[in-house]
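All protein chains but one are shown at their positions in the complex.
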């Protein structure tokens, strides 16, 4: 994990089954800029090992909107990892 | 109008605009057997002239079911002449 | 007189009629009196029916829908004088699956309009009245009051 000035601060949030298995609702990460959602996930798996419950390509939302893993992230972003939706 | 033993007694009912323009809700007719709905309508136009409001080929129900003008009628039948339906 | 009602319609009791623990989806339709028709202001209307046939036809429609889809159907049509905004027809269809509930609900309202002998006499803001003819140009068959019949 980098701490230089080019690092992006990203909050990763877990919900439902992910939160239950990981045992927490959020972690704060720093990733080197530029970075994509996939880069944040890679850093998450390195920094926070009990995240195996998160599949290789989870449904992700960046700042309240669903995004692909190729989506760039910016400093201060909130990245939510969404288990399969079951509303309705 | 016949009155012999082979005559079929048919009650013709009017509804909504038809009843309003004809000025009555039902008339009782006798038609010679065998007869179809069309035969009853012809007898109605002869016996009850103010039925011009009824179109040449009205929507008809025989004993509560829609029927074509070619449908045979039987003694005691109720034949309803239905203005354009407007429910719902 | 199960399907025709002189009293105001309420959807809640219809939904309660069809819901069950194994039917998780309920599709409903309520048709209310609009304030205009064919460009004219409507202030109210009266529904009348060939009651015996209308009841029979509604019963057939419900039975046919329940035979065609795995659904339960409840249906009511109002008769008498209605004001703008009041419910003229209410339908509730419950099923284990929403696709079937929607399909059956849609079918029931179309069949009702096509088959059930109910007539509508509208009263207009200009003081006239007319029998509504959905198949006619302009939507009405005859006028009374301010305009010649």
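All chains are identified by letter, namely A, B and C, in their written order; residue positions are counted from 1 within each chain.
Just so it is clear, contacts are C-beta pairs under 8 Å (C-beta built on N, C-alpha and C of every residue); 3 or more make two chains touch, one makes a residue touch a chain.
On a predicted model such as this, the values are computed, not experimentally measured, just so you know.
Trainee: For the chain that is not shown, enumerate the shown chains it touches in the whole assembly.
Mentor: Result for the missing chain's touching partners among shown chains: A, C.
Trainee: If I consider the whole complex, including the chain that's not displayed, which of C:2, C:63, C:96 or C:125 touches that chain?
Mentor: Residue touching the chain left out of view: C:96.
Trainee: Of C:33, C:53 or C:116, which one is in contact with the hidden chain?
Mentor: Only one listed residue reaches the unshown chain, and that is C:33.
Trainee: Taking the full complex into account, what residues of chain A touch the chain not shown?
Mentor: 13, 15-17, 20-21, 61, 64-66, 80, 82-88
Trainee: Considering the whole complex rather than only what is displayed, give the residues of chain C touching the chain that is not shown.
Mentor: Missing-chain contacts on chain C: residues 11-12, 15, 19, 21-36, 84-85, 96, 98, 101-102, 105-106, 109.
Basically, only the chains that are shown with their structure count from here on.
Trainee: Could you please state the distance in Å, as a whole number, between where the Cα atoms of chain A are centred and where those of chain C are centred?
Mentor: 52
Trainee: So what's the Cα centroid distance for chain A and chain B, whole Å?
Mentor: The separation of the two C-alpha centroids amounts to 76 Å.
Trainee: Do you know which chain A residues sit against two or more other chains?
Mentor: Residue numbers touching two or more other chains: none in chain A.
Trainee: Among all residues of chain C, which ones touch two or more of the remaining chains?
Mentor: none
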